[in-house]
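Missing here is one protein chain; the remaining ones are kept as they sit in the complex.
Let's look at chain A:
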Amino acid sequence: MVTPNSFLNYYSGKLNVIDDSNAELILEPNEDIKGIFKKLKEEFGFIMLIDIFGLDLLKKKSFDPQNERRFQVVYILLNMEMHLRLRVVVNVDVEKNEVLPSCRDLWAAAHWCEREIWEMFGISFGTESEKRLLSVSGLKGFPFRKDFSFNGLDESLDSEESIFENITDVPKYKLNLVDSFSIGPIHPALKGSMKLHLQIEGDGILNSQLEVGYLHRSIEKLCEEKLYTQIIPLTDRLNFFSAASNNIGWCKAVEDLVNIEISDKAKAMRMVASELARVSDHTQCIGSIARAVGMFEPIQLSISIKEIVSSLFERLCGSRFNSSISRIGGMSVEVPSGWVNDCLTTLKVISKKVDEIDTHLTRSTLWIERLRTTTLNAYDAIDLGITGPNLRACGVNYDIRKVSPYYFYEDVEFEIPLGINGDCYDRYLVRIEEIRQSLKIISQVLDSLPLGKMCVDKLKTELDLNPLNFAPNLCEGYSMTETPNGELGFFISSDGENRPYRVKIKGPSFFSAQAFSSMLENTKVNDAMISLCSMNIVAGEVDR
């Protein structure tokens, strides 16, 4: 039996314990990295890989080019039983041609992360990782390095590779049925641009690949040039259907970094705003599945729910979608008078409309038959790093609101719906039940809304909270919230300046998109759009 203590004792020398559930392990590339990872996964139960990202130390003040290695690769691992998070830092020097071992075979989620690190930092994980994922082909140099300057595109590197390998194991009489085609880059439910390549035999899918990067705006690089407060409008553009919860995630990450405690009312309103965003995001998802199936009544209903939620947001902060609702140290606005009453009345309307969607869809034979596709089992889901409702639909009970509760999630009563089979139908059921639970949370919070102000001028901190001068001390940290699509994490590394040194955004859709590429095998072509919508992959979050 592995306990936290036995784990702590094993790595006692190298391990920095940050708090009860977070620790950091620093490795050098000459150690047996693969062996350590294998031991971490198999003996200490770190079965899920949350994220991998690179860090260029070149312009850091404390960096000593003679003795230290220039790059760091950071792995964030999760032990789901004990809720331990481990940050493994590997120091790399690219000039000495150091190649890190790929951990694709340990965690399947690592593949796209490794490709991203290679294209952004030039840190190689073997030949399999050296393919572009997000950026345009023909880009010279590695854009996330601190000494990168853009010198135009090299067209000679722009090569058209065939996406699929030729199929050999199909019987000869079936060969003329094998074909390949692409759908996109326009997403049917306007969730951004992505391209779906399919290799088919008749109408059965043999192979599939999701091409992303059409919406890549390099938000992480932009963040390095902006003040901490200026990043809030940028986070609106991650998952644009639930902008409020992204804002809140970012502000929470900054506040966790510098240990600011915000006022009780701001905490409560942040919960309300993020749950409202969850309602709107989930109804949007259900509406898009209904559109893919071809049932029209639920689309109207979902649009009307979205409309109600966005008018609530408009009344609260003046903006319907890109809300920029939170600020570091509080919220951007006070609650307007009468808003709480309005919100409580509309909750009833929303819950009736949700019931109506339920009567239209849940028992409908057409709906059940069309949605019984693309089953994902719990083992694969964890291996692929999926979080959020897509993971819970496979029956894994993991929700950050329950596991490591932030704000007042401990004090409110709500339940986590879990699916059984992990197919599209379960993802639908989990989402519709989560809407109801969110409404329950909102009504509980609004019933006992703490008194006070949302933007308090004097918080207990030594830092200057003025947006222009706000500068955390030399520190780094990872903080996560449960957004509608899953775990949204922000890794912030600060150098003592008023702009972050490096920001890494862990978008939940990134891992769903990676999983989706491999999920479509052995299904039919007309199920492809339904499963794409049911995974709720939003390109803004995948490409960042």
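Rule of thumb we're sticking to: a residue touches a chain if its C-beta (ideal position, glycine included) is under 8 Å from a C-beta of that chain, and two chains touch if they have at least 3 such contacts; residues count from 1.
The criterion applied here is as follows: contacts and distances are computed from a predicted model.
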{"item": "Options \"Anti-sigma-W factor RsiW\", \"4Fe-4S ferredoxin-type domain-containing protein\", \"ABC transporter permease\" or \"Cytochrome c oxidase subunit I\": UniProt name of the undisplayed chain", "value": "\"4Fe-4S ferredoxin-type domain-containing protein\""}
{"item": "Residue, one of A:429, A:480, A:513 or A:533, that touches the chain absent here", "value": "A:429"}
{"item": "Which of A:319, A:375 or A:404 contacts the chain that the document leaves out", "value": "A:319"}
{"item": "Hidden partner chain, touching residue among A:91, A:346 or A:531", "value": "A:346"}
{"item": "Where the unshown chain meets chain A, residue by residue", "value": "226-227, 229-230, 232-234, 308, 311-312, 314-315, 317-320, 322, 324, 327, 332, 336, 338, 342, 345-346, 349, 356, 359-360, 362-365, 368, 395, 415-420, 425-426, 429-430, 433, 466-468"}
